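A protein chain is absent from this complex, but the other protein chains hold their places.
The letters A, B and C name the chains in turn, as written, and every chain counts its residues from 1.
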Amino acid sequence: MIKVGIVGGTGYTGVELLRLLAQHPQAELRAITSRADAGTAVSQMFPSLRGHVGLHFTHPDEARLEQCDLVFFATPNGIAMQQARALLDAGVRIIDLAADFRIRDVALWEKWYGMSHACPDLVAEAVYGLPEINRAQIREARLVANPGCYPTAVQLGFIPLLEAGLVDEANLIADAKSGVSGAGRKAELGFLFSEAADNFKAYGVPGHRHLPEIRQGLAQAAQREIGLTFVPHLTPMIRGIHATLYARLRQDADLQTLYEQRYAGEAFVDVMPAGSHPETRSVRGANCCRIAVHRPQQGSTTVVLAVIDNLVKGAAGQAVQNMNIMFGLPETAALTHVPLLP
Amino acid sequence: MIKVGIVGGTGYTGVELLRLLAQHPQAELRAITSRADAGTAVSQMFPSLRGHVGLHFTHPDEARLEQCDLVFFATPNGIAMQQARALLDAGVRIIDLAADFRIRDVALWEKWYGMSHACPDLVAEAVYGLPEINRAQIREARLVANPGCYPTAVQLGFIPLLEAGLVDEANLIADAKSGVSGAGRKAELGFLFSEAADNFKAYGVPGHRHLPEIRQGLAQAAQREIGLTFVPHLTPMIRGIHATLYARLRQDADLQTLYEQRYAGEAFVDVMPAGSHPETRSVRGANCCRIAVHRPQQGSTTVVLAVIDNLVKGAAGQAVQNMNIMFGLPETAALTHVPLLP
Amino acid sequence: MIKVGIVGGTGYTGVELLRLLAQHPQAELRAITSRADAGTAVSQMFPSLRGHVGLHFTHPDEARLEQCDLVFFATPNGIAMQQARALLDAGVRIIDLAADFRIRDVALWEKWYGMSHACPDLVAEAVYGLPEINRAQIREARLVANPGCYPTAVQLGFIPLLEAGLVDEANLIADAKSGVSGAGRKAELGFLFSEAADNFKAYGVPGHRHLPEIRQGLAQAAQREIGLTFVPHLTPMIRGIHATLYARLRQDADLQTLYEQRYAGEAFVDVMPAGSHPETRSVRGANCCRIAVHRPQQGSTTVVLAVIDNLVKGAAGQAVQNMNIMFGLPETAALTHVPLLP
Partner (left out) sequence: MIKVGIVGGTGYTGVELLRLLAQHPQAELRAITSRADAGTAVSQMFPSLRGHVGLHFTHPDEARLEQCDLVFFATPNGIAMQQARALLDAGVRIIDLAADFRIRDVALWEKWYGMSHACPDLVAEAVYGLPEINRAQIREARLVANPGCYPTAVQLGFIPLLEAGLVDEANLIADAKSGVSGAGRKAELGFLFSEAADNFKAYGVPGHRHLPEIRQGLAQAAQREIGLTFVPHLTPMIRGIHATLYARLRQDADLQTLYEQRYAGEAFVDVMPAGSHPETRSVRGANCCRIAVHRPQQGSTTVVLAVIDNLVKGAAGQAVQNMNIMFGLPETAALTHVPLLP
């Protein structure tokens, strides 16, 4: 059994990790920390976990995380970088679900996240945890930077085109729509039911923190600089991201075959039949990205549709997938849920 | 492996059965029938099942259901009663998720359902599949009538009070609220998103088909006639039933202990701590009924709150629970999902 | 033109008042105060008001409210009672949309609201602003206590039965469901979209602040003490209250006619045809209470269904109705909106 700790388990990423790990045959939950809620039963905060999770939240100072095999950080940005070194030194492996180790260019990270990085050298060591790209490195990693939700959907959607060099990589467009849980479990006016229900809006058009992360990943796939316009939107649903991706084709190609071959061996990427329109609910609760590729009116613009559950393949599920890879378990362990529909 | 067939699998109860059975370690899905959609891949109609269910819908005439060990009817009312005899004669056991065998008084059934019953003798044989009441009989049953969604929540909520004889059973009130999936996957104006969203209403106040079923169950628990006012409401959510139950106490009692003891051994009934308010989302996707019992201002009226997922404990999950009991499997097999929250 | 001021206009009651008053032919908005947002254009906070409301929020100290004819308090509880005396002394009339002046028994108010009352004598003077009961007194009032949202729906639903002495007033039940805007525009976890959407729950079963207010009103209608069990619920919609009311009949009666006659002259109470089930959306955005009265299976329990828009007839609309009465305007002025459906 892998001894697992979770730092910061009171948000949506945390409760989702608990949902998945509670049913993992080879993970043993040892501690989950929360400074504010130490002593509270986890299942009191999240009644959905009654009967499944017996733990109480522990104060960080008493959690003995250094005795774990693996620690997940389900914390706000800027926490994991403070604590990573000590845990690594104690032989603990780390998966950070926040953004601290996602951007290789530390100066760029500091600009977008508005703080100094506490351990730039660990940034260099960290592996970006998108298994469909970095599986081999993840296997050996001590420190995995779990990708953001938008970046997961956008990268999985664009990568086959970029790796094949088929599109004008200087003018990519990603129009992405997220459910409200993507904003986290924070008491902010804009995410109240009465503000977000029956409403649709774009946000962050001048610039969103996921932009440099996406650019970095797409540039790596294209093996050159890329240009991207990224517009996120808030849509009145709880879970789900739908990325609608636009690129101009440089040449003709069998796009359906390209996608099917690229993801042929992937358990968690589903290339749908030609002509499909994936729905976010078709992956609700599941660690799955469904993709469809279109070329409307046989024109020069290709349209790729990619959906994920932002809390699963976009966060906690991908983290468990990374754990499975890091510890030599079957990659699908505890990740075979059938999506909940309707 | 238990060889399982499903008649009528294109509704919400059908897809939910498929979700649960696809992950059942001892069930083997042999056939799922649909007259209209014969030949279509199940996963084409329900993309959530891609990678989990490989079956196609079969025409009823070609399904060879008589070779199954168990057949579920996830059909409209009036279908199972036409086909039950032949299957039973072939040695197949049956769980009917519709209402054909729920009411023991055939004349009463015929009045509320507006048709003649095709096999009144089988009504006498059928076992009402509420395990928390009839577990022993279910074990031996050839034919199980799976309870309705409202009746499950209302009965589980009222039964401890009635069995203990603590309340005025002549004046019970059940104010119940259901998500829209309770109406089924039928193209009707009233259940369109634009009609049902951001809206709340009662319906069927003069009389609802679940009324006689609830009355029958409550009378059995009370061992006398009962009087019930039942008002169902439609609430703008997909899944979930919340029953708010009112009864006048005849005498003082420790209601919390009463409920905890009544359901002490039950895997799928969770009596919450005193003062709780169960939420429907706390059971989303799970075969669970959570109950809280209140006595506001220490008055003579007790208020019981009971929540279920109408498609799971209110339909497909309870059916799988019944299957497990009928075939001597662990009652919780394939029913240990952690609810999906948020 | 009536010179109008609003204290505390940044909540849902405030923006709704602005929506209604912006189109009122005889109201002139002079000031709207907000300590935190002084200087901000109202239409910057609420873009729906762009082109309709040109005001900026004013600091309370600079608002010169004493020059108004009427001041609305759209504030949290406990504010109006601090400022009422000075305004009344300056000749300003007041409508308080909070609870400060609703309960005549000051000790009872202090118990439920957890603070000392700043001006008990004004409580005695204040008129409870339910026009269908107190129209004559409202006309002369200097200080009107605008009713709560639940109390409006529950009282309008029960009053005809109680005034006629037809029901057992000792055992009334009000099962009420509210949209999330009833919780106000406050950043609290429980009202986040991701917490409240696709979910249903009761709350405050042990006791809710609207209970004493409802009891007071029903007792006045019955002209004796009444007993009431009141259970509020949170339902995933923005606006709307649906009250389902239960009472035991003492004698037979033509309930439909009773209700039609009681509300015959009322512009804002619509008694629907026998057998109806009013929907909350049928009053969305309108100052209207629709009511249907049922007697299921001709039994001894009557079921009354009453719906309002909690922000209109349950708050801002009723406040404007009171203003119209106080100033001798047509009672329907600025309140003739057709509900927004779908």
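Here is the rule we go by: a residue touches a chain if its C-beta (ideal position, glycine included) is under 8 Å from a C-beta of that chain, and two chains touch if they have at least 3 such contacts.
Treat the numbers as computed from the prediction; the structure is a model and nothing was measured.
In terms of the touch definition stated at the top, the absent chain reaches A, B, C within the entire complex.
Contact with the undisplayed chain is limited, among A:Thr10, A:Thr33, A:Asn134 or A:Ser194, to A:Ser194. Residue A:Gly227 is the one among A:Gly165, A:Gly227, A:Pro273 or A:Pro330 that touches the chain not shown. Across the entire complex, the residue among B:Gly217, B:Pro236 or B:Pro339 in touch with the chain not shown is B:Pro236.
Not every partner is drawn; the one left out touches chain A at residues 171, 173, 175, 177, 179, 194-195, 197-203, 205-207, 227, 229-231, 233, 235-240, 242, 244, 246, 248, 275, 277-281, 284, 294, 296-297, 299, 301, 303, 305, 307, 342. Residues 12, 15, 18-19, 22-23, 46-52, 181, 185, 197-198, 238-239, 270, 272, 276, 278-279, 281-286, 288, 290, 336-342 of chain C touch the missing chain (whole complex, contact as defined above). The chain not shown here touches chain B at positions 12, 179-181, 183, 185, 187-189, 191-198, 236-238.
Convention: only the chains that are shown with their structure count from here on.
Of all residue numbers used where chain B meets chain C, over half belong to both copies. The two sides are thus made of the same residues.
The pair of chains sharing the greatest count of C-beta contacts is B-C.
For the pair chain A and chain C, the distance between mean C-alpha positions equals 45 Å. Spacing of chain A relative to chain B, judged by their CA centroids, is 36 angstrom.
Each chain gets a centre from the mean of its Cα atoms; for chain B and chain C, those two points are 39 Å apart. Residue positions of chain C with contacts to 2 or more other chains are 179, 194-195, 197-198, 236-238.
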